[in-house]
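Here the complex is missing one protein chain, while the rest keep their positions.
Showing subunit A:
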Amino acid sequence: MVHWTDAEREAINTFWAKIDHEEVGHQALTRVLVVYPWTQRYFSTFGNLSNATAIAGNPKVRAHGKRVLDALGDAITHLDNVNATYAKLSQLHSEKLHVDPENFRLLGETLIIVLAGHFGAAFTPAIQATWQKFLAVVIAALSKQYH
């Protein structure tokens, strides 16, 4: 089981309350698709992803970004049992979506960069460390059901 200090729980929940799921999700997913274009392999039904402007303006990208952030909320609500909370989601990514877990890492890093852009000075090294720890737990949980 993951040990969270009070300071870490506070850092995660305080920032989460200020995050616009749609906007942050959209920016994170847009950046993943732009910066790591091979990730587009998972989104062949999304239509036009031909350049950064098309990706940023794509409504399916926006909708999916929000969906991802909403799901992150589940992990935050269940910080003491992320593995169980994400068991079905992990299974889905493995068995139906066939997503290489490396992509969870890419999205995680990108999300950190988006948060850094949004929160400015408030996104201190200590806050960054807490969020990276949280995302590492999320990534481990999402990878857990792969076989």
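Keep this in mind: contacts are C-beta pairs under 8 Å (C-beta built on N, C-alpha and C of every residue); 3 or more make two chains touch, one makes a residue touch a chain; residues count from 1.
Definition applied: contacts and distances are computed from a predicted model.
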item: Chain not displayed: protein name in its UniProt record ("Geranylgeranyl transferase type-2 subunit beta", "WDR34 protein", "Hemoglobin subunit alpha-D" or "Prolactin receptor"); value: "Hemoglobin subunit alpha-D"
item: Candidate in contact with the missing chain, chosen from A:Q40, A:N83 or A:Q128; value: A:Q128
item: Positions on subunit A contacted by the hidden chain, ascending; value: 30-31, 34-35, 52, 55-56, 109, 112-114, 116-121, 123, 125-126, 128-129, 132
